[in-house]
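Before any comments, here is the structure.
Here the complex is missing a single protein chain, while all its other protein chains stay put.
Here the chain labels run A and B in written order, and each chain numbers its own residues starting at 1.
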Amino acid sequence: MCTGRVDPALVADAFVNGADGLLVIGCHFGDCHYVSGNHMAKQKLDMTGQVLAYAGLNRKRLQFSNLSSAEGAKFAQYTAEFVEQIQEIGPLGSSGDGFAKPELTEKLKIAHRCLAGPKLRWVIGKKPVFIREGNKYGEVYTEHEINRTISGIIMDEMATHTILAALEKRPAAVIDIAKELEIPAPDILKYVLALKRRGLVEIDQVAGQSPIYKCKAEEVRC
Amino acid sequence: MHTYEKKGRYIIDFEDIPSKRAEMPEIAVEDRKGNFKEVETGFAEDVAVAEAKRCLSCRRCLGCALCWAECKPEAVNFDLPDKDVDLYVDKIILTSGMECKMARISGNIDNKHMNVVTDLQVERMLADTGPSNGLILRPQDGEIPRRIAFVQTLGTVGDKIRAATLIFGINEAIIARRRMDDVEISLISPNMEAFKTSLETGLDKVSGISFISGTVSAVAEVGDSRDIEVTYEVDGSEKLETFGLVVLLTQPQLPPYIADAAKQLGVEVDYSSFLGNQGGMVERDRAGIMLAQDL
Partner (left out) sequence: MGGGAAGIHAALSEAAAGNKVYLVEHFPSIGGERIARDRIIGDGDAIYVPDVAEVKSHKKIEVLTSADVGALIGENGKYTVKLRCRTPRVDREKCDDCGECIKVCPIHMYDDYNEGLEWRTAIDFFNSESGNYNIFKEDLPVCQQTCPINLDIRTYVGQIADGKFAESLATIRQKLPFPLSIGRVCPHPCEAECNRGHKDEPISICFLKRFVADYEVNSGVTPNVQLTKVKYPEKIAIIGGGPSGLTCAYHLSLFGYENVTVFEALPEPGGMLRVGIPEYRLPKEILANDIEFVTRHGVEIRAGIRVGKDISFDDIREEYDAVLVAIGAHKGVGMRVKNEDAEGVFEGVKFLRDVALDNEVPNKGTAVVVGGGNVAMDVARTGIRIGFNEMNVLYRRTRNEMPASPWEVDAAEREGVNFHFLVAPQEVIVRNGRAVGMKCLRVRLGDPDASGRRKPVPVEGSGFVMKGDTIFAAIGQVTDNTLVEEKHGFQFGRKLNFQVNPNTFETDVEGVFASGDAATGADIAIRACAGGKRAAESIHQYLREKE
């Protein structure tokens, strides 16, 4: 399979299912049969790494390398080196990761949801276009600008899906979610209202001074 | 309405916030006498690049066209142009629009206190198409406040505008009481007694709202709950009271586009020209110019 087709969600999936490391090896830059498949892979995996790191994964667990099919010895060498690197770091949830295992897996599941959604996949696909030709308005982005934009979307998406996941477990008030997730309450309120505006969350009931929000329906897609 | 997007930009809390900006290096003060050597010596390359990377690259619509890709009826069209329209009409009806001027209040620099809101924001909260199903919520934690203070701190304005402002606040308080029965509401304004006597009818029906004739001098955030402590003067003595939410009564005024239209038409209007004859029409001295009164 062309590395350009390695789906970000697939990568997250590996870690959710307990993989301690993931090495993606693509063709050498310039040798791509599809012209830019391996460049695209690099962009996507960089972004995926950023999302997973945001969820607490040690970034060294995901690596992208380049090899040709004629470099068997090098393949063995790269693989051995990567295995050694992972052994050094230790299993998933070690000190190099942001959290210990059950919690880390929960966060990785949220990262998986972000990566499976349309936003990040679409925008990362636009990155080379934005830099070369510009966006729909013909505005050309600098590399810095598109990176800023993508990290902004990652933070927004992670927050959104973290809150959504919490509400899927049980309906809750803003202050309760804030306490549970350790995210400032004003931010929770803004995200909950934004989800409500998108028709994904609604007010279930009012308990005392607290409106209780709950997830609406099964179809969650954002 | 305010254009919030322009005034209070939404900025994501990026991981590099906060960080200090780069400082410009300078030659020593002792080296500046008797010569005209350039004082500022310029950024080094690494400093400049790091500083440039602080840029948030502000942008709203990215032009990514994801909405366009998702839109089944193909309604999204980035090339849809602005439209110039000439209307030939016999009558022009002006309305009051919705714009407010905020009075400054000591202790709330740049409107930083989250639990201080405006009366227009409360109007949106109480509205069905608003964000909170008609409930008043504290922006700081999404809770329904137990105690709300409506505070009038306008400086010199006409009596009609001042009365309109207070009536607006009272009406919001009445609706809030209907929706949230155990909420306690205070309305603090100077010359409250004079205002109450100027009203011919209505106030006797209002229940559960305390009217305080006082002058608010400052607001402050207190405790983890970020409740708002209001300092006000009543009968020559200073009082402190804490509320879950403070609503600033704003001065209604004509938005620039209405004011400008009136000016072009040569009619003199201000906000109070739109008050008085509920839902009716007031004709101005120029033929075909009408003012649609507030409802």
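As a convention for this text, a contact is a pair of C-beta atoms (placed from the backbone, for glycine too) under 8 Å apart; a residue touches a chain by one contact, two chains touch by 3 or more.
Only a predicted model underlies this, so the values are computations on that prediction, with no experimental measurement involved.
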Omitted chain - touching chains that are shown: A, B
Listed residues B:A22, B:A103 or B:M192, member touching the removed chain: B:A22
Residue of B:E15, B:D86, B:D181 or B:E268 touching the missing chain in the full complex: B:D86
From B:V49, B:A194, B:V222 or B:L240, residue that would touch the chain that is not displayed: B:V49
Sole residue of B:E15, B:D128 or B:D235 that reaches the chain not shown, by the stated touch rule: B:D128
Contact partner of the left-out chain, one of B:L120, B:V157 or B:V247: B:L120
Positions on chain B contacted by the hidden chain, ascending: 1-6, 8-11, 13, 17-22, 24, 29, 32-40, 42-43, 45, 48-49, 51-64, 66-67, 70-78, 80-98, 118, 120-121, 123-132, 139, 164-165, 167-168, 170-172, 174-175, 199, 201-203, 205-206, 252, 255, 257-258, 260-261, 264-265, 274-276, 278-279, 281, 286-288, 290, 292-295
Touch residues of chain A, complete complex, unshown partner: 118-120, 122-123, 137, 140-145, 153, 156-157, 190, 193-194, 197-200, 221-222
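Here is the rule we go by: only the chains that are shown with their structure count from here on.
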Cα-centroid distance, chain A relative to chain B, in whole angstrom: 37
Touch list for chain A against partner chain B, complex: 118-119, 122-123, 126, 134-137, 139, 142, 144-145, 148-149, 151-152, 155-156, 173-175, 178, 185-186, 188-189, 192-193, 196-197, 203, 206, 209-211
Touching residues (chain side chain B, partner chain A) in the complex: 12-15, 52-53, 55-57, 59, 62-66, 68-70, 78, 114, 131-133, 135, 137, 139-146
